[in-house]
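Note that one protein chain of the assembly has been removed; the remaining protein chains are unaltered in position.
For chain A:
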């Protein structure tokens, strides 16, 4: 262990095991010895000063503070800053960039501390919602493990340096024409960064510029290049669509515009006003889109092109689609072996697509080869699909895999003398065959700008602390090109600098602040004469109106189509994978993404939507393949490909394609920080430049050792009695019907309700003013987990660590229950395919609450507006309420989970919400702090609370707006109207608990003549899925 690791191991904030917790004092001591005087757990007590700086900064800070250090003065609030009321939070529009796309956010700041990120309604990719990852990013801001100083590593020693030390080095090494200089940057959509890059390349014309991003949509880009001659961005529109065909694509979750697409999809699926949006999904592993599919077929990833080619063939052969001559080869490309199941699926889809010309769309996922994208683009073109194209902002850029390959070649040849790595973590996430870490040793001067002193930093000579997105000025563009601003909400906590600042430093533009750079860039594009006004407006909105790129009219480029057809043919002839030679599909993790969020406790503890696994990645294997290979659920599997072994626990997942296994990237970090180190297995070891997404011809065998995956729900494998009962209950709990059945009989969701008359033992409470209620639409919930993180951020919910999750002590107040629906009569080991349904579950605030009656100290009470409130102060922790809760939504503080929290992490806390003590029960409050804030405002204005004015955190961030909250006493409120709908039902209503949160039944929209549900599974002939018999 290098000596520097020790400081990472101290001052635990979150811990994954009691062992780790117990080790604290030793590590603390080690650090103290090695770096006396540096107490890494303490920040300069600078919140107020930082606050003043940032507040003042909006317009004038840079000019004032750049001249000299601010004086160390205590400033009383005798004259409070303009527009600020103490204790009243402020909201700032900013953005976060992930994979080269900026996502607009609105960040709540309390007394100068950003505490919560929400979506920016004005941003086209957000529309007010935010993904789980983007919301959790704020925790990273306060991460005590973030790098706090510059480090120089030389001949086995390391030295703490300052920025001026580095500036001197920069002047020396970034001089001249840039020969021997290379810059490796992450993907960026920032126009300012592009400007600074151009300045840099202008100053150093011989310097090499490479962009690498492990997770990208390059294949789509290359696919459009094949068809249209130039790379284009694809912008699907699904709000008025009749048919969506996804080939390994997950538009509802894994797309830069997923929030918008999910919103549009939800609109399209509305039973009365929607256009149907029948969803066909062909994929190897369950995606969130796949969960919502009406027709889903699990095939190995390498078989997906075969299915698409067959659809193309059928469209031409049976539906007389007029493909351009050069593309007709596609239709001919479909002559290879294909199973009956695949043919049936393709037929159904082809028929539906042909019938929805102009209102259908075919989407191909980023892991499919460019040729597959090309075919989809041709079909979309001919079918007049509902998608737009815009020009790629940087059409000449090589793909990321090519770029890093070129850089590696340069480094191998020894021609790179100075390497500047701006962000990213190539030692960890570059394709394994490049041996990037080894190559780095050949570079005399390597500089890594990074949030953490991570794997790459430890191999570089220089490590520079990077400013977090919420600490730095910047900008970016949305997926559609809309200019998106980024403003800091707090001065850099650890003295970090942003990419543009470091780059401008390397360009020889000494100490130009990010603020100036962003303004300079914007000044160029601002048409307005009044720049200050324009600037203010841009910062206020977070986006600049009408800056989206123009859509381009596309024409197929027949000259290129032949290449695409050849590419596809090559894909189609490959042998299908088998259990002996399975394919391993490497995917971006839904939580830690490419690994950069590995040290984020919220994300590590966020249960994966499908597996519900926390704190680990797992090899997803279909039940049949697991049986064939003799691997048990939870057994550690050894995956061997290209001479590399990776050991990873198995998770048997029904709905996974046979002979195809899925493994998430982003785990197995060694220098992520105390939270992320050693969590999961490193799948990057299997990733090569040739096969970055699908590793074919792997071998997988069991190791005989088992491992406990910390799931927040039961595994699929379960004893027979439990398995049968679970299957029996699903239909009742998550009610589902086909759209046709619902239209024919709106009472279909209530047909099977049987219970005795529900009489209360107590006198009912009466409500005069408001009484709150919630409606959760299972038809639009996609299980994306955004609400879970929103709730965690809003309500100061602790992260408890893997050991605690293993013992079912996770604390999240809202959870997404995932159920498999299987054909009756099959045992858990016989299931190959299963439908998945989600049900967000949180405290439903029963009117006749079982918890309230049993609490001996009356610590849980009904409020005057109908909430089931927890009085933390009164709670003695008998846990009787939790035992008596039929939904098990109460959470107990088994330990003091905040005991070891670093001071920085405490800054994230929402001051409006009590931090709960040890021994106290807690649960969803319907965000009572938000209710009260609105109520106070309304009372001050002497007006009633408007409908929709109160939005709990979960509802606020829901991309599909599946959660509606409001006043049940107001018959015109949205929630009242939703509860009047025929789809509305209460779970466990027969217990007479009278929940305040109701569910709206799920609707499927299967194609006529497709037969009953079954996703075309091999057992598809069994037709009693229990859907209509909810």
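Going forward, a residue touches a chain if its C-beta (ideal position, glycine included) is under 8 Å from a C-beta of that chain, and two chains touch if they have at least 3 such contacts; residues count from 1.
In this text, contacts and distances are computed from a predicted model.
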| item | value |
| --- | --- |
| Name of the absent chain as recorded in UniProt (options "Polysulfide reductase NrfD", "Urea ABC transporter permease subunit UrtB", "Hydrogenase 4 subunit B" or "Tetratricopeptide repeat protein") | "Polysulfide reductase NrfD" |
| Selected residue (touches chain absent from view) among A:516, A:770 or A:817 | A:817 |
| Residue of A:444, A:630 or A:722 in touch with the missing chain, whole complex considered | A:722 |
| Identified contact with the non-displayed chain, of A:555, A:690, A:874 or A:939 | A:874 |
| Where the missing chain touches chain A, by residue | 713-714, 719-722, 725-726, 728-730, 733, 804, 807-809, 815, 817-819, 839, 841, 850, 853-858, 874-880, 882-884, 886-888, 890-896, 917-921, 988, 991, 993 |
